[in-house]
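One structure is given below, represented as structure tokens, and several questions about it will come after.
The complex appears here without one of its protein chains, the remainder shown in place.
Labels A, B, C and D are assigned to the chains in the order they are written; within every chain, residues are numbered from 1.
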Amino acid sequence: MLTILFDGVAYGMILFVLACGLSVTMGLMNFINLAHGAFAMFGGYVTVLAMQRLGLPFLWALPAAFLVAAAAGLVLERLVYRPMYAKSHLDQVMFSIGLVFMAVAGADYLMGSSQQFVQLPAWLSGRFDLAGIGVGRYRLFIILLCGALAFAMQWGFTRTRFGSRLRAAVDDARVARGLGIPVNRLFALTFAFGSGLAGLGGALGIELMGLDPTFSLKFMIYFLIVVTVGGTSTISGPFFAAMLLGVADVAGKYLVPQLGAFIIYALMVVLLITRPHGLFARGRA
Amino acid sequence: MSVALQTFDLCKSFGGITATDHVDFTLAKGARHALIGPNGAGKTTFVNLLTGVLRPSSGRVELKGEDITAVSREARVGRGLARTFQINQLFGTMTPVEMIALVTSERLGRGRQLLRALDRDAELVAETAEILARFRLDDIMDERIATLPYGKQRQIEIAAAFAAKPSVLLLDEPAAGVPEAERRELMAMVAGLPEDVSVLLIEHDMDLVFRFATRITVLVNGHVLAEGDPDEVARDPAVRAAYLGEHAHG
Amino acid sequence: AQDAVKIGLILPMTGPFASTGRQIAAAANLYIQEKGATVAGKKIELILKDDTGTADVTRRIAQELIVNDKVTAIAGFGLTPLALATAPLATQAKTPMVVMAAATAIITERSPFVVRTSQVVPQIGAPFGTWIAKQGTKRVITIVSDYGPGHDVESSFSEAFKAGGGQVENIRVPLQNPDFSPFLQRVADAKPEALLVFVPSGVGAQFMKQFVERGLDKSGIKLIGTGDLTDDDILNGMGDIALGVITAQHYSASHDSPENKAFVEGFKKANPGMRPNFMAVGGYDGMHALYEGLKKTKGEGGEALVTAMKGMSWTSPRGPISIDPETRDIIQNVYIRKVERVNGELYNQEFETIPNVKDPTKAKK
Amino acid sequence: MSEGSIEARVQRSLYAARRWHPAEIMFWLLAVAAFFLLPRQLLILNEIAILGLFAVSLDLILGYAGIVSLGHAAFFGFGAYAAGLFAKHASADPLAGLAVGMGAAGLLGLLTSPLILRGSDLTRLMVTLGVALILGELANSLGWLTGGADGLQGIMMGSVLGLFEFDIFGKVAYLYSLAVLFVLFVLARRIVGSPFGLSLRAIRDNPLRASASGVPLHWRLVAVYTLAAAYAGAAGALLAQTTQFVSLDVLAFHRSADLMLVLIIGGAGYLYGGLIGAVAFKLLQDVIASFTPQYWMFWIGLFLVLFVLGGRELIHGGIKAVVGRVARLGRRSPT
Partner (left out) sequence: MAELLTVERLSAGYGEAQVLFDIDLSLAEGRSLALLGRNGVGKTTLVNSIIGVTRRRGGRITLAGQDITAASPEQRAHAGIGWVPQERNIFKSLTVLENLTAVAKPGPWTTERVFSMFPRLAERKANLGNQLSGGEQQMLAIGRALMLNPKLLLLDEPTEGLAPIIVEELLRALKRLVREEGLSAIVIEQHARKILELTDEAIVLERGRVVFAAGSAELLADPSRLERHLGLAAA
């Protein structure tokens, strides 16, 4: 049973890495970027190419995925995203779906439509037993890495001046500018960071979720579930939401496999109805 | 004296802050009553409790002798309780005609009619026109509200409350942002309401308050500090210290 | 113009099943390239359409091809519901419909105009079940994706396996399911001798990885499946985890015959980086059936073409096959294979042949 | 009432919203003319009409009441299955089936409406999506009833009004769908111009003020959600009847997502947006996909991106110019 719990946590962590970039752009910048999955996919392909063509080891391919995706995010932010901040959410949805479509077809054109694979280093594959719990090495690696990441982000965005300036810029960009906050720079940095996280998530996720051109569409729903259930005003919200959903999904499927597909959706609906603003909504009466 | 609106031991707290603190308050029928107090005293919160925007932590609200504490916001409007908001709350994409027509149609109970055409409803048209004329909104009645200058928007905010033909009207800083010259006119319109309409005014402009009110309640830190006729209140040293300062009245 | 014979090819060219479409389209084009674009003095024209994975769109496209483009036959059909949605139309318009991928048994029964050149799921599942039982395996768990083909694999395999004296437990997983750990944990708890898996192509690799990651490969549980699990298209990328997996299927790219050598070579040349899989061979043979049929009818379509294709038999890259004259379904050999490394690449090496298998569900009727 | 009196002007303003604009009449005439002018395209026209009706349904809740939904396919699919099952087991009459589809979907809308009363846009998006996904799983697992992943087969439709048999060219299908679309559209047009419709817009603009104006938010939202669900059910029923097949993808996520795109392309909040968006989206997809069946998504994506980045102004400007010209023509012709 504890093994199941561990698996659930690891699964939740993967959901979290993939979704946390989105909760940065969506939660902190209030920008609905459904193309998030496309950045994740991009990071995934970067990893595959880096490992297969350049022969980089997996551990080096991860930062490469982060940096390349962040750079791509930076460039795209400059070129096309910036005018989108001021548009309605519906426009943002349409715009970013358009980008996803382009990314799906583009990846298909460049990389082919079939699955891609990476080979993990030996020390990350397999599992060991710890007090009766079967611990997958790679899963443990993900838990540690993502836990640290979640912690750093929560601290960075809520406790630092960078975070409060960013939130100010999101609340009211016009007035923030008029009060000397460098809105464009903050947004560009944050967007790049969010994209980089997506890229990292994509890279980490290949092993467990696979990678093909439809990646960005296939998992979009999962990202959205995590971010919505977690609420958009904190990082810890999506974190705990991902954990909760991961554990519930894994445990549910283990205990009552007949209901497999229902569990995560039903749980989401129930959570959203009881906590419409997310698990840890900040400052609502 | 018959009572229009009354609260009994009304309380509201937000986390650790008590914004409304055991308030027993009576608004007489036909009253011209003002509610004043320092910033953050709980005036807007009080109005929100009366109109159902907020649920009280404890206590009771009665409208014309009936307990309305658990009654929905819209049903309170249906029973004659209308308000304006401190910060404009308008239907930005509508025109003034549409906004006033909406309020009127709800008052006339038309909202459930799915197939009736608005312009075929003579009563609705007549009453909408009357309000637009009264507030001199007729020249801009077909423009989008969101594009109108602030002063006009403020007028629409107040006109919408009037269109509900309330028997109890709550005004939360109606004159905010209105130039000095037009404030008197605005208050004249309020004063000109039928005698049996009860009005509660929240305002920081003491000229207006003392000109308008026949009774004043002072709220401080959520509780009633003083209540009485304008002279009494103006002379009260506690009120002067907490709120009025050296304002030269009374 | 009457001197052209048009064939509408409706395939999933986008979305999760896009690789199916790619394989079939590539194979069909290869066939035309090899055999020339004229049959019975008429030019063959292939009109490729994307089905977008939706039944109503597929049906509409088929209808447009029939009504507007006046195609002689429609072909393709990657997914069962899409084929089922279109079948009544084939009957109504008397247009032959060659199914090159969809594998659920009932499809051919939905219209007398349907001819199938791919496979029928029970055709693989049932003999495999029997074979596994014959190896002395007693307890098997099946894990299948919760959709039509998955159900077919589950039931055909289980029935045959039980008939052979085995014991089987069935688990279904949602089609969209990134993490298999809960199901694998159940398997680990139950410790069967073998685990049969059927998930959409591509996801299989994911599954295998998690299987190995849990150490189940070392716990004595044998991983088996239909050929979808070790799809030739992606097999080579899976790495060593796939080694030793035993599957049953009607085609392997390493099938040892001159026809197949030529086919694989031609395919790879025309589509660098791709290896033909069982989908491709379905498309290739579908074109063959159409070509030979049209030769017999002199370019005539309709019932005549269906009649011409019935009972046809030839040697395909996959081995000897024929079209059952009664059911219009394919009759073919089923091979038992094992993943091995050959010249540095992974292949499904065939080591046993079950000859001339008919669809067992129809044979029963 | 004199011409210039405020009352007369108020009446005129209120009338303006429901007056039939010449461009509207033109639109419907074109839709009928398409039957004669584009005999090869009737099948896709039929699909457009159905998608259009589906989009009108979404517009009712999104454009008028401000409720976003990413799970509208739930009602579409429910209507489709209801109509399909009805045709299979009860009666082959299309109109009766249509009524059943609408009724069933409407009922589902009524039952699920409490879920959308609270929460932000994002919550609503995900809750509606969740409902649709659950329904999809349900349809999958109730194979004995729905045919599961194989789809619901063996639907045989009778003729419309006992007179018109569905044909392979899609003639009857298109006219039938168009007629249903038109009737329901006129009804919707009427509803949004009523006091009820006005109160929906009030809720969308500012719920706080709406309730302070006496609008019972919950009941109005329940009402319009039910109505929109019935409309979506009608669209689903039309699809089931004209294709005589229902498969799980009537409930799929992409159907809801595409619908959203359709409505945003056309513009929400004036009913025609859904229709225009349906025409644009379907034609675009069909044309591009026939050129490049593999990579059409790229071009659609590019279109969406450019559309948001500035194309919309261009297109709407163009349309406005055309509409203006038509309006002028229309005004001149009666005299």
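The criterion applied here is as follows: a residue touches a chain if its C-beta (ideal position, glycine included) is under 8 Å from a C-beta of that chain, and two chains touch if they have at least 3 such contacts.
Here the structure is a predicted model, which means the values were calculated and not measured.
Quick check: which displayed chains does the absent chain contact?
Counting the whole assembly, the omitted chain is in touch with A, B.
Among A:L2, A:L130, A:L179 or A:V256, which one touches the chain that has been omitted from the display?
In the full complex, the listed residue that touches the missing chain is A:L179.
Could you tell me which of A:L5, A:L124, A:A168 or A:L189 touches the chain that is not displayed?
Only one of A:L5, A:L124, A:A168 or A:L189 touches the chain omitted from view, namely A:A168.
By the contact definition given up top, give the residues of chain A that touch the hidden chain.
161, 164-165, 167-168, 170-172, 174-183, 233, 282-283, 285
Across the whole complex, list the residues on chain B that are touched by the chain not included here.
Chain B touches the missing chain through residues 14, 17, 37-41, 43-45, 86-87, 149-152, 173, 176-182, 204, 206, 242-247.
Rule of thumb we're sticking to: only the chains that are shown with their structure count from here on.
State the pair with the higher C-beta contact count; candidates are B-D and C-D.
More C-beta contacts join the chains of B-D.
Report, in whole Å, the distance between the mean C-alpha point of chain C and the mean C-alpha point of chain D.
Between these chains, centre-to-centre, one finds 38 Å.
Starting from the mean Cα coordinates of chain B and chain C, work out the distance between those two points in Å.
From the centre of chain B to the centre of chain C is 73 Å.
I'd like to verify one number: the distance from the centre of chain A to the centre of chain B, where each centre is the average of its C-alpha atoms, in whole angstrom.
Distance between chain centres: 47 Å.
Of all the residues in chain A, which ones touch at least 2 other chains?
104-105, 108, 261
Which residues belonging to chain D are in contact with no fewer than two other chains?
Residues 137, 140, 294, 296-297 of chain D each touch two or more of the other chains.
What are all the chain pairs that meet the touch criterion?
So the chains that touch one another pair up as A-C, A-D, B-D, C-D.
Which residues, counting only chain D, touch chain B once they are in their complex?
Chain D residues touching chain B: 5-7, 9-15, 17-18, 190-191, 193-199, 201-202, 205-206, 208-217, 220.
Enumerate the contact residues on chain A facing chain C in the complex.
3-4, 7, 10-11, 14, 104-105, 108, 112-117, 119, 125-127, 134, 136, 138-139, 207-210, 212-214, 218-219, 222, 249-254, 257-258, 260-261
For chain C, which residues are in contact with chain D within the complex?
My answer: residues 11, 13-14, 18, 21-22, 48-50, 52-57, 59-60, 63-64, 66-68, 80-82, 84-85, 88-89, 92-93, 104, 106, 110, 146-148, 151, 174.
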